[in-house]
Structure formats: C-alpha cells, structure tokens
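One protein chain is absent from this view; the other protein chains keep their places.
What follows is chain A.
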Amino acid sequence: MNILGTFAELAQGLGVTLALFALTLVCSIPLGFLGSHVSLGKNKPAKFIYNIYLVVMRGTPLILQVLFMYFGLNLAGIHIGRFESALLSFVLNYTAYFSEIFRGGIQSINRGQYEAASVLGLSKGLTMRKIVIPQVFKIVLPSLGNEVINLVKDTALVSIIALGDLLKIAYSASMREANIMPLVAAAVFYLAINAVVSLVLKKIEKRMNYYRI
C-alpha cells in the first residue's frame, strides 16, 4: 500500500475528527463563559453544584467520561448515537476547563475599572460588554489556545466507543497491513490540523493586539 493510498484512506476519518472538534468549540466556549458567571456569582447553591461539576469533569479522565456517557445512557434506556454522546461528553468536559479560564480572566480585571465605569454612569451590562469582555478575551487567549490545541488531540479518545475517527481508521488500516505506517500518517494529520489551528490563533492574537498596556 502506498503512502498516498494511506492518506486517502485516513481522510475518511477526518470528518468525524473535525466535526467533533468544531462543534465542541462552538458549544463549549459560550457555555464556559456563562459558567464562569455562576462561579463568580452570588447564588450559593448554584455555586456549590457548579463546583461539584468542575471537580468531576476535571478530576476524571475524559476517556472514562466518554465511555460512561455512551454506555451509561444506553443502558439506562436513553438511546443516543455514538457521535452525539461523544460530543456531549466533550462539551461537558471542555466547558469546565473554559469556564475556569474565563473566571481567571474576569478576576484579573482591576476593581477600579468597575468603579470608574459606574461613576461614568455605565450600566452593569454595558460595563461587561464594552469594558470587561474585550480585555478578558485578550487575557485568556493564550490559555484558550492551549486547550483548543489539546482538543484536537483529545478527539482521538472517541475510538473507545468505536467512532470512526482519524485514529480508529488508521488503527484498522495498521491491523490490516501489519504495519505502523498508517499510524505515522495519522500523526501527520493531527500535526497538520494543529498547524492550521496555531496559525489561526496567532492571527486572532495579532488582531487583538490594539491598545496593549
């Protein structure tokens, strides 16, 4: 089997990997932002429950979360597809990480800015939208980028529920050919995806580089 054939075969798994990556990002960044407000909010019971969620999500391996979500729901009689269940696990897991990153970002904004805004007569919502969020986004971008790159690699975990992602397809090909070349090709794919992701992150960071302190 030639190298071109291997790449063409692996491309079949690219769809699942990219879809999982993109949909997880699109869902968990906004959810993480909302979650950070629960963490910083004044509602004690909500905070308590949210903290338990954070501990569980960040304290257990994602591979087990994927496994439990899929088999747990299906054994309980809630029939959910492999992809949907993997996506749900990933969104729940990454929301926890993103929410902690946003919390750190929001807390790093000086109290004085809130006071200044309130003296100038800006409403709370306006202060958040026009003053806090633009700064927070710039502050958290490097940590966010780290997680995004991690997410690309974490998608490889879904082969545990037999989703045909990049790694699963490469693994099957490797078993058929009795050769590890397909796995090397898979590594090249992940590297290429992350090269693009890093490039995009750099572009965004550059764009956010106005009024740097």
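Operating definition for what follows: a residue touches a chain if its C-beta (ideal position, glycine included) is under 8 Å from a C-beta of that chain, and two chains touch if they have at least 3 such contacts; residues count from 1.
The rule is short, and it goes like this: contacts and distances are computed from a predicted model.
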| item | value |
| --- | --- |
| Protein name as given in UniProt for the chain not displayed, "2Fe-2S ferredoxin-type domain-containing protein", "Amino acid ABC transporter substrate-binding protein", "Acylaldehyde oxidase" or "Septum site-determining protein MinD" | "Amino acid ABC transporter substrate-binding protein" |
| Full-complex contact with the absent chain, from A:Ile49, A:Ile180 or A:Ala195 | A:Ile180 |
| For chain A, residues in touch with the removed chain | 1, 5, 9, 12, 14-16, 18-20, 22-23, 26, 67, 71, 74-75, 79, 81-83, 159-162, 164, 168-169, 171-180 |
